[in-house]
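A single protein chain has been omitted; all remaining protein chains appear in their positions.
For subunit A:
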Amino acid sequence: MSAAASLARAGGVVLARATATAVVVSAAVFAAVSALPSDAADTRTGGRASAETLAQLRETLGLDAPLWQRWGRWTTTILNGDWGRSLVTDRPVVDLVAPRLQATAVLTAVAVALAVPLALALALAAGTTRPRSARRWAAFATAGAAVPQTVVVAVLVVVLSGLLSWLPPLSLLPPGGSPAGRPDLLVLPALALALPAAAWAGGLLGGAVADAWSAPHVRDAVARGVTGWRLRTRHVLPFVLSPAIRAVAVVTAGTATSAAVVETMLGYQGLGELLVTAVAGRDTPVVAAVGLIGALVVVAGTALADLAAAVVEVRRDHR
C-alpha cells in the first residue's frame, strides 16, 4: 500500500471515529438532559407559571416533541452550520460558546504544558530508582491522582492565596473574557488541573519506564558505562515515548473535563462554567454544543497521539 493511500485510510478512520463520537455524545446529552427532573420551560418561568402557560411555552420552544425528534431537529441545524439558540435565553449558542472557547483552550494548554514535564519527571523517578524508593514514588503518584479535584483547588487557594498571598483567590477574567495579559489569573486553575493529571500520568508511565529500564539494551548501555541523564534520555525515554504521547492525549481530554469543576470554583469564565450552569438550566443545545466540542477535542487528540506514536515507533525501529 502506498503512503498516500495509507494516509487517506488513516484520515478516513479518524473522520469516521469523529462522526461516531459526535452522534453518540449528542444523543447521550439529549437523553441525559431530558432524563433530569424539570426542563428549560421550568427554568424560564421559575416555577411560577400555570400548567397552561407552561404547555404553551414548551410548544414554542419545541420541548413538546419526543426526544428523538428534538435530537433530529438539532442535528439538522448543526449540519447546516448553525449551533441553534439557547432554550433559556434565546441567545445564539455560538455567542455563548465562542468567547469561552478561547479561555478554556488557553487554560487547558497551560495545564498540559505544566503537567507533561511533571509527569515525565515523576515517571522517571518512579521507574528508574531503587525498588524501595520507586515504590514510594509510585504510591505518591497514586495518592496524588486520587485526591478529588475540589480538594486540590481548595488547598491551592488556601496555600497560594490565603497563606502566601501570591495569587488572587478567584480567577475573574476582565470583560471580554480573554486571559491574555493576566497570567496571574491562570496559575491557580492551571496548577489545580495539572497536579492530579501529572500524578496520574506519572504513575501510569512509571511502569513503562521500569520495563524499559530493565530492557537488555539499557543493561548493555550501563555495562558500557553510560549513566545518569544521558542513559535516561538516550536509552530509556525513546521506549516510553509512544505510551507517553498517548498518556498526554488522555491527560488533555481529562483536563478539559475537570475544567468544569475548577472553573466553577474559581469563577473562571470558560466552557466548563457554562456547561455546569447550562445543565442546571436544562439548556440542551448549549450542553450539546459544549459536549460536542469536548468530544471532538478528545478524538482529535487521540488521532494526533496515534500519529505521533506511529512516527516515533517507525523511527525507533529503523534506527
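Keep this in mind: contacts are C-beta pairs under 8 Å (C-beta built on N, C-alpha and C of every residue); 3 or more make two chains touch, one makes a residue touch a chain; residues count from 1.
Methods note: contacts and distances are computed from a predicted model.
When the unshown chain is looked up in UniProt, the name that turns up among "Septum site-determining protein MinD", "GMC family oxidoreductase", "Peptide/nickel transport system substrate-binding protein" or "Protein-export membrane protein SecF" is "Peptide/nickel transport system substrate-binding protein". Of the options A:6, A:19, A:53 or A:214, the residue whose C-beta touches the omitted chain is A:53.
The chain omitted from view is touched by exactly one of A:209, A:274 or A:288, namely A:274. Counting the whole complex, the residues of subunit A in touch with the unshown chain are 36-38, 42-50, 53-54, 56-57, 86, 88-92, 95-96, 99-100, 161, 168-170, 172-177, 264-267, 269, 273-274, 277-278, 280-281, 283, 286.
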